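One structure is given below, represented as C-alpha cells, and several questions about it will come after.
Removed from the display is one protein chain of the complex; every other protein chain stays in position.
Right after this comes subunit A.
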Amino acid sequence: MTWTRPIAPVALALAVALMHLWLGATVDAARLFDLLTGAAPETFDDIRVTQSVLPRIAMGLIVGAALGLAGSLFQQLTGNRLASPLTLGASSGAWLAMVIATFLAPAFAASSREWISLAGATGAFGLVVAIAGLRGLMGLKAVLAGMAVNLLLGAVAGAIVLMQSPYFGHLFVWGAGDLGQSGWGATLWAAPRLGLAAAGAFCCVRILTLLRSGAGGAEARGLALTPWLTMIAALALFLTAVSVATVGMIGFIGLLAPTVARSCGARRPASELAASAFCGAALLSAADMIAVGASVTLRDMVPTGAAAALAGAPALVLLMRRRLGAADHAQLDMPEGPAGLRLRTLTGLGLLMAAALLLAICVGQGDAGWRLAWPEGVTWSFRWPRILGAAGAGGAMALSGVVLQRVIRNPLASPYILGMSSGATFALVLTALVSGTSIYAAGAPIALLGSGIVLAILLLLVRRHANAPMIVALVGISLGALLDALVKIALAAGTADSFAILGWLGGSTYRVSGNAALTLMMLALVATAATFVARRWLTLIASGDAVAAARGLAVVRIRTACLCLAASLAAGVTAMMGPVAFVGLVAPHAATMLGARTAGAQVLSAVWLGAALMILSDWLGRTLIYPMQLPAGTIAACVGGTYFILLLVRQRTRRNGRMSGL
C-alpha cells in the first residue's frame, strides 16, 4: 500500500487548522507560544485567542472528524456512497429531539443533551430504514427516504419554533450550525465522548472488512452479523448526536469527507475511516474559516453550517454528475398492494373526501367552543379560498409526485427533490433582504421566477446525461440543499423576519386569495386531465429507457416534458402558499397501495387523495390550536407522514409474515 497518499488528509487538516489560527489570532506567534506554554493572559486579545479562537478551531477539528467518521461508518455499513448523517435523516432527528426537549424541559435538555439527541437520531434513522427497507439502504432509495424524513421532521420542528417564537430565537443559529465558542467548556464536553465513539469505530474495522466481502461471506465464517451491525450504526448515530448537540446541524461534511478520502486513495476500511476523519476535520475547518471571514464583513454573522453547505453543495453536484449510476436502467418498483381498485376502496375514497369537506366547511371553533354550522357571509368568504386552495395544492402536488415518481422510477421521489420549493423560498427571502421589507410583500411572481431559474439550471446540468433519472434526483437534491443553506443564513439572524420565513416554509393557505385558489384548482384540473390523456407515456417512461424506446417513445423529450410539468406544478403551488411537498410523496404512494396500479388510475386517485389530505390538514391547522394556526403543509407532513409510516410498517410485517410462512 502506498504510504504517501493517505497522509494527504492529515497534512490537509493540519494546514487548514494552522491557517485558521493564523487568520483568527490577534496576537503574534511568539505571544501565542507564551500563552500556550502557560503565560498568564493580560489583554483581551490574549483571552480571545485562548478562549475563543483556539477552542473554535479545536471544535471544528473534532466535530469535523466525528462527522467524517460517522459518514464513513454509514457508507461502509450500507455500501451506499450517498449515505451520511444528513442524508439518512439522523441529523434532523437529533435536531427535532433537541427542539422538543428545549420546549418541554429546558433544564433536562441542557443536562442530558447527548442522550436526547441520540434518541432523536436513532428514531429518525429507524424511520429511514423502515421506509427504504434494509436492502434499500444500498441505493438511491435510502437518500430519498432520508429526504422525506428530513422534510417531515423539519416541518414539525419548524411548527414548534413558530408557536413559541421569541423563546426560540437562539435555535436559529443552532439550526444552521455554528462553531462559535466562548471558552473550552463545550469542546471539553464533546471531545471525550467523540473520542470514545471513534475508538469504538476502529474496533469494528474487522467487521467492516468482512462486510466488504458481502454479508453472506461474513456469515459463512460463522459471524453473527446483526449485533455488530447494530453496534456500528449506534456508533455512527452517537457521533452524529454528540455533534448536533454541541454545534447544531452541520450537513455535507459527513457526505463529502468519505468521498474526498477515497479520492485521496484510502481504500481499506481502516484507512478509509481515518482518512474520512481527517478530511472531515479539514473540510469543516475550511468552511469555518469562510464563515469567520464572511462574518467580519457582513452585518450579521454567518453560521458555519451555512458556509459548509455553501461550499459542500456545489462539490456534491460535481461529484454526483460524475457518478452516472448503473441503476438507471431499472424500472419503477411499485409498492405492494391489491392489483386493482376495489369498490370498497372507491367508496372509502368518496367518504374520505365528503368527511374532509364537511369538517372543513362546517366545523370550526368559536368563543363558545366547537360548533357545527354552515358558514355565512364573512366567515364563508375567508373559508372557501383556503379550502379550495388546499384542495388545488394537494391535487397539484400529488400529480407532480405521480409524474416524478414515474420519471425518476422511484416511489420515494417527491417534488421536493427537484429544488422547486427551495428555489421559490430563496427568491422570496433574497427579495425581502434586498428590499428590506417582509417576505409576504414579494409575492407569487418572484417565487415563480425563483423556481423557474432552478429548473433551468437543473435541466442544464443534467442535459449531458440525457436527464438520467438518478442524476436528476441527485442534482436536484444538491441544488435544493444549496439554496436551503442560503435561506438558513437569513433565518439565523433570528429577527421577526426569520419567523415570517419559517411560517412561509410551513406552507400555509392563510394568504391564498379567492383568485389564487381558483387558479390553483384550474391548474390542478387541467394538468390532471392532460396527464390522464397522456397516461401511456407515463406507463412507458416508468418501464425503462429500452422498453420505452422500443415502443417508439422519444424518451429524452418526453422525460423533459414530464420534468417540466412536475416542476411547474410544484412551483405554482409553492408560489401561492409555500412548500407543501410531503403530499407529493404520500398521495401517489398511498394510491398505489390502495390498488391504483395503472398510470391512469394512479393519476386520478392520487390527485383525489392529495386534495382530501390537504383539505383535512388545512382544517386541522385552523382549528387544532385555535385561535393560533398551524400551516397546512406542516400538518399534511405530520398526518401524511404518520399514515405513510403505518402503511409501510404494515406492509413490511405482512411480507415478513409471508416469508416466514414459506
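Following the convention adopted for this analysis, a contact is a pair of C-beta atoms (placed from the backbone, for glycine too) under 8 Å apart; a residue touches a chain by one contact, two chains touch by 3 or more; residues count from 1.
What we mean here is this: contacts and distances are computed from a predicted model.
> Out of "Putative membrane protein", "Fe/B12 periplasmic-binding domain-containing protein", "Glutamyl-tRNA(Gln) amidotransferase subunit A" or "mRNA 3-end processing factor", which one is the UniProt protein name for the chain not included here?
Looking only at the record, the undisplayed chain corresponds to "Fe/B12 periplasmic-binding domain-containing protein".
> Taking the full complex into account, find the residue in A:D178, A:E272, A:D484 or A:D545 that is in contact with the omitted chain.
Here the residue in touch with the unshown chain is A:D178.
> May I ask which residue of A:M19, A:M138, A:V156 or A:M301 touches the chain that does not appear here?
Of the candidates A:M19, A:M138, A:V156 or A:M301, A:M301 is in touch with the missing chain.
> With the full complex in mind, choose from A:Q51, A:T560 or A:T598 the residue touching the hidden chain.
Residue touching the chain left out of view: A:Q51.
> Since one chain isn't shown, list which residues of subunit A touch it in the complete complex.
With respect to the unshown chain, the touching residues of subunit A are 41, 44, 47-48, 51-52, 102, 106, 162, 164-167, 169-170, 173-174, 178, 180-186, 295, 299-301, 364, 366-367, 378-379, 381-383, 436-438, 440-441, 443, 492-497, 499-500, 503, 508, 510-511, 513, 622, 626-629.
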